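One protein chain omitted, others in place.
Letters A, B and C mark the chains in the order given here, with residues in each chain numbered from 1 onward.
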Amino acid sequence: MSDEVGFITMAGERATGEAPEIGVGMLGYAFMGKAHTNAFKKIPYMVYPPPAIPKLVAICGRNEEAVREAAKRYGYQRYTTDWKDLIRDENIQLFDNGGPNDAHAEPSIAAAQAGKHILCEKPLARNAREAAQMLEAVEKTGVVHMVAHNYRFVPAIRLAYDLIRSGQLGEIYHFRAVYLQEWIMDPNFPFVWRLDKNVSGSGALGDLGSHIIDLARFLVGEPRKVSALAKTFIKQRPVPGGGTGEVTVDDAFVATVEFENGAIGTLEASRFCAGRKNHQVIEINGSKGTLVFNLERFNELEVFWKDEQPRETQGFHNVLVSESYHPFWKHWWPQGHIIGWEHTFVHEIAHLLDCIVNHKPVAPFGATFEDGYKNAVICDAILQSAEQEKTIYIRY
Amino acid sequence: MSDEVGFITMAGERATGEAPEIGVGMLGYAFMGKAHTNAFKKIPYMVYPPPAIPKLVAICGRNEEAVREAAKRYGYQRYTTDWKDLIRDENIQLFDNGGPNDAHAEPSIAAAQAGKHILCEKPLARNAREAAQMLEAVEKTGVVHMVAHNYRFVPAIRLAYDLIRSGQLGEIYHFRAVYLQEWIMDPNFPFVWRLDKNVSGSGALGDLGSHIIDLARFLVGEPRKVSALAKTFIKQRPVPGGGTGEVTVDDAFVATVEFENGAIGTLEASRFCAGRKNHQVIEINGSKGTLVFNLERFNELEVFWKDEQPRETQGFHNVLVSESYHPFWKHWWPQGHIIGWEHTFVHEIAHLLDCIVNHKPVAPFGATFEDGYKNAVICDAILQSAEQEKTIYIRY
Amino acid sequence: MSDEVGFITMAGERATGEAPEIGVGMLGYAFMGKAHTNAFKKIPYMVYPPPAIPKLVAICGRNEEAVREAAKRYGYQRYTTDWKDLIRDENIQLFDNGGPNDAHAEPSIAAAQAGKHILCEKPLARNAREAAQMLEAVEKTGVVHMVAHNYRFVPAIRLAYDLIRSGQLGEIYHFRAVYLQEWIMDPNFPFVWRLDKNVSGSGALGDLGSHIIDLARFLVGEPRKVSALAKTFIKQRPVPGGGTGEVTVDDAFVATVEFENGAIGTLEASRFCAGRKNHQVIEINGSKGTLVFNLERFNELEVFWKDEQPRETQGFHNVLVSESYHPFWKHWWPQGHIIGWEHTFVHEIAHLLDCIVNHKPVAPFGATFEDGYKNAVICDAILQSAEQEKTIYIRY
Partner (left out) sequence: MSDEVGFITMAGERATGEAPEIGVGMLGYAFMGKAHTNAFKKIPYMVYPPPAIPKLVAICGRNEEAVREAAKRYGYQRYTTDWKDLIRDENIQLFDNGGPNDAHAEPSIAAAQAGKHILCEKPLARNAREAAQMLEAVEKTGVVHMVAHNYRFVPAIRLAYDLIRSGQLGEIYHFRAVYLQEWIMDPNFPFVWRLDKNVSGSGALGDLGSHIIDLARFLVGEPRKVSALAKTFIKQRPVPGGGTGEVTVDDAFVATVEFENGAIGTLEASRFCAGRKNHQVIEINGSKGTLVFNLERFNELEVFWKDEQPRETQGFHNVLVSESYHPFWKHWWPQGHIIGWEHTFVHEIAHLLDCIVNHKPVAPFGATFEDGYKNAVICDAILQSAEQEKTIYIRY
C-alpha cells in the first residue's frame, strides 16, 4: 500500500478533553434515525480520541408519540414534530436529514441557509433538478455537506479504493455491480412511500442503484454514457386501510455503462430477487488484477493479482479485512472479530465530524452534495434511456 | 420434479448388441476435435446401452503431419486434409464440424446436401446471414442438425431447465449472465484467428456470448430487444513471425436484454477479466425462487425457494448435482464423485445419436441450427446496438 | 420452529421509564473491558425497552493512567486501581470481571460474598479446583452468576440450539469443532501472560478450547470421556525488556470426545494456523440433518435437511441469519444488514440484566458458574489425558 494513498485517520490530533461538542438535530427516528444515532453515541468511545463529541439536541418526526419515545430511547434532549424547529435551534450545528426522499430538499436548503452543516440520506433528491438546488444552497452558504453514501466507509470498499487509486489494479477494464433485494416480491406487500414516485423520485434505482452508482464513481470515475431498461413487475398494490395504489416507480433496472476512462460495465438493482437479502456485489477488473465485494460478506474482499508469484498458487484471495492495518480497523477488535453494517455510519459520521472540526474536505473519502447531484443526473439518464430506448450521454 | 418434465433418457430401448454403428467424419483435430472424439469413444461404454456406436471413419485438418498424428492418437481409420473428402465418404453418416468459424458454413452446407447429419461447433456462423443459409440447407435436406451448445448438457443446467419449465421457479423476472475469461489480457498475446473478424465473425461475443445467449433462450425464452456496448481494449497485436495485426473483433461486450415474457437481464462476456478462468455465471430470479450456476463449479447449482418451510432455515441451497436421480447421472459415479467439462460432450453427442437413430427431435434439449441462427441474429443485434447506440428489437 | 422452543425475549414487559438502574463495576479496561462496556452502553437504546439501565459506576485496572483514561473514554463515574474498592462500593450491583485468568477467582468470590451479581470472563478459572471454589461462593450467597461464553449469543448459534433442542436435527451423531488462530506463530512474539501457566492456567485450551467445549455442552450435552494430545511448538519466547520466558502452556491441542448421548466428535484449538484469524468452525451431524457454523461468517448458518423435498434440490442451505424472526434480530436492522462480533455481548448482557431484574434463570441460554466449573473439569481432563496417554472419563 503506497504511502501516498494511506488510510484515513478519522480522529484529529487533539486530546479528548478538548474535543468540541457538536449539537445534532436529527430528522427521522426510524431505520436511518436509529442507525445514525447509534453512530453518534458510539463515536465518543470507539473512535478514540474522537474528533468531536456529538450532543443529541433534538429529534424530529411527524408522529408525536413515536418521536417522543424515540427521544427518550436515544437520549435526545427534546423532540419536535416540526423540522423548522430544528433549523431555528441555535444549539444545533449539524442537521442530519434521515427523512423520506421528498423531505430532503426543503429542510436541507433551509438548514444550509441557517448555516448548519448537513448530513443527508441518499438519494440526495428525487431528481437532478432538485439536487441542483440543494447543491447550490450549500455552496452558497459554505456549510459542510455530505450525502450518507455509507458504503464508501466499509473497510473492504476503502481498501478497494486504495488498491485502485494507488495504481495496483492497473488500468480498469470492467465494473459490474448489482444490488439485489427481495422485500416487495409478495404482491400483497402494501403500497408504501417508496413505491410512489412523488415521494421517492424512483424505486430500486434511487434506493439501491444510487449506492452502486456512487461506488462506481468513487472507485472507477465518471461515467460517459448509459443505456438502460426499467421495469415495474407489480403495478397495483394494496393500500393499508383499503383500496390499491399505483406503483409509479421501477421495481428493477438494468443498465450498461461506459466510463470516461474507457471501462465498460453493468449496473443493476432489483427488489424482486428471491433470496437476495442485501446482495450488493461489485466486481472490478483491471489490467493487473480483479476485486470483488459482497455486502452480505461485508468483512471480506476478494482480490486476484495477475502477476503474483508463485504462479502455481495464483487465485482469488479471500481477504478478511479485519487487521489493525486495514482501513478503520484500529478502532475495533482483534482480527477476525468481525464488524457489521452499522459500523459504516460510525466511520462516516466520524469523518464528517473530523471535516467539520478540522476543516478537512469531505471528498474524496465521503460523498458531498456535488456527488449527490451527479448521482441524480445519472439516475435521471437511466430513466430517460429506458424511456427513449437509446444511449444517453451524461451531462452534469 | 414433475413427471411431465422428466429427465432425458439418452439411450434407446434396444440392447447394445443391436446398436447400429454411425460413421463419423471429424473436421478439426485440436481443442474441439479432442473433446468431441473423447465423447465418441466414451459413449459405447458409459452411456449404456448406447443409442449407437460411433465409428471413427476419418478426421480432417489442414496440417497433414498433425492430422496424421491425430488419426493415430484417436483411432480414426484415416485422415485427410480436404474436408470435401469427408463429404464424399459414404461411410460417414455424421459430419462433425469442429473447424474455425469461417469453416462452418460451406462444409456444413455441403454435408447437408450430401445427406449427412451434422454436429457443428458454436457459433453456428459468423453472422445471421451465413447462419440462415446453413439453416436453409439442413431444412431442405432433412438431415439431423445440432449446434454444439454443450452447456445445455451440464447436469446442473438441465436441472435448472427442469425446475423452470415445470413452473417451480414461477414467473421469471431476471436473467443475468456473465462469461468471463482472461486469456488475451497480455498485450503480447498474438494476433490469432479468433481476433480476426473475417475468420471469427466476432470476438468475446461469438465465442463466449453465444453460449450465454443460448442458455438465455433455453432457460428463459426469446429476447424481445437488446442494448449493448462493445469494446476492443487492445487494438494491435503482434503477428507471430513479425508485424502486427489489427484486432477487428470485440474484446468484451455488455448488454441489457428484455425477454418476450417480460423478464429483464444483462449479458456480458469478456476476455479481459483477470483471474476469471472460465467464469460463466448465470442467475435467474423467479417469483418462487432463484437459481445460480457457475461453470467453474460445474457440479453445483445454487437454489433458493422463496416459500420453503421452516422459514428459519431458508437460504441458498448448494446442490451437489451428482445423485443418481439427477440429470445424466445414472451414467456416472456415486454421489459426490464429480464429473467435469468434457462430460457435457458425452451427454450432448449421446443425445444427438439417440435423435438420429430413434428419430427424436434434437430440440428442446439440444440446440438445432434454428437455435444457431436465432443466436446469430441476437449477436448481430448486439453489435448493431453498440454501433448505433440504441435499442434493437430482435427480428428472426 | 416449534412454539415450545421459541426465541428469547430479552426485555421484560415493563416500559422503559420504569427500567431500574443497575450499577456496574468493571474490572479490566482492555479488550474485554471495551467489549463489555460497549454492550452496557448500547443496551438502553438497542434492546428496547431494556430490562435494566446499566449505570457505569466504576472501572478498575492496575495502570492508573490507563484506567483514568478508560473511565473518561467510556463514561465511568470513577476509576480505581484496587479491585476491592469495587467490592466495597454499595452503588455497584453487578461486578463484571474482565481481568486476566489469575484475577478471576479471588475478586469474584469476594464480590459474591458482598452480594454482588457477577459476570466473569472465560475461562472461569485456571483449573477445576479454583472454579469449584467460585461456584461454591456464588451458590452460597445466591447471587446471579454468569460466565461470558458469548458465542451462545450469536444468532446463528442460538438458531442451531433451537433446531437441535426442538428435535429437528434428530439424534446427534457427531460434533466436530475447531477454534484456530495464528497470532503467536512468529517466534519473536513475546512472552505474555497468556503463555504463562501460573497466570492463565492453560493456553489455546482455556482461551479457545473453552469456547468450543461450552458450545459442545450447550448444543449437544455432557461429554462422557475425552482423549487428547497437547503441544507447545515454541518453548522459549523473548521477554520484552530482555531475556526469554518459558512457555508453560499448550500452543494447541486435539481431542476426541464421546458424549453421554452417544455422539462422538473432535475438539481442537490452536494458535499456529496460518491464515486462520478467528476460525471457530462447528459441525453437528444428526439423523435428520447437519448444521455448520463459522465464526468468521458470523451471520450465516449452513443447514442440511436430510428428508427435504424436492429431493432434486437438497443441499446445504446458506442461511443468512438476519431476519426479524431470527434470534435477537428484532433488535437490529433489516435482513442482510449484518451485525458483528461485538453484538454477542449486547445479547449476553441484556440476558443477564433480564435475569437479575426479572428473576429468571441464567441457564440454559447463558452459561453459569456451574457451566464454567464443568468446562474447567473437561479442560483438566484434556490435559490429564494428554499427559497420561489414555482416555479420561469426565467426573464433575
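The definition used in the following text is that contacts are C-beta pairs under 8 Å (C-beta built on N, C-alpha and C of every residue); 3 or more make two chains touch, one makes a residue touch a chain.
Remember, it's a predicted structure, so these values are computed and weren't measured experimentally.
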Option touching the unshown chain, where A:L180, A:L195 or A:V303 are the choices: A:V303
Omitted-chain contact residue, chosen from C:Y45, C:W83, C:F316 or C:W332: C:F316
Chain not shown, touching residues in subunit A: 1, 159, 162-163, 168, 301, 303, 305, 310-320, 323, 325-326
Absent chain, residues of subunit C that touch it: 173-174, 176, 178, 180, 182, 185, 225, 227-229, 231, 233, 252, 254-258, 262, 264-266, 268, 270, 272-276, 285-290, 304-306, 314-316, 389-391
Residue ranges of subunit B at the interface with the undisplayed chain: 16-17, 31, 35, 37-38, 41-42, 44-46, 48, 72-75, 181, 183, 276-279, 295-299, 320, 322, 333-343
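Heads up, the rule we're going with is that only the chains that are shown with their structure count from here on.
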Farthest chain relative to subunit A (centres taken as mean CA coordinates): B
Rounded Å distance, subunit A centre to subunit C centre (Cα mean): 35
Whole-Å gap separating subunit A and subunit B, where each centre is the average of the chain's CA atoms: 42
Residues of subunit A whose C-beta touches two or more other chains: 276
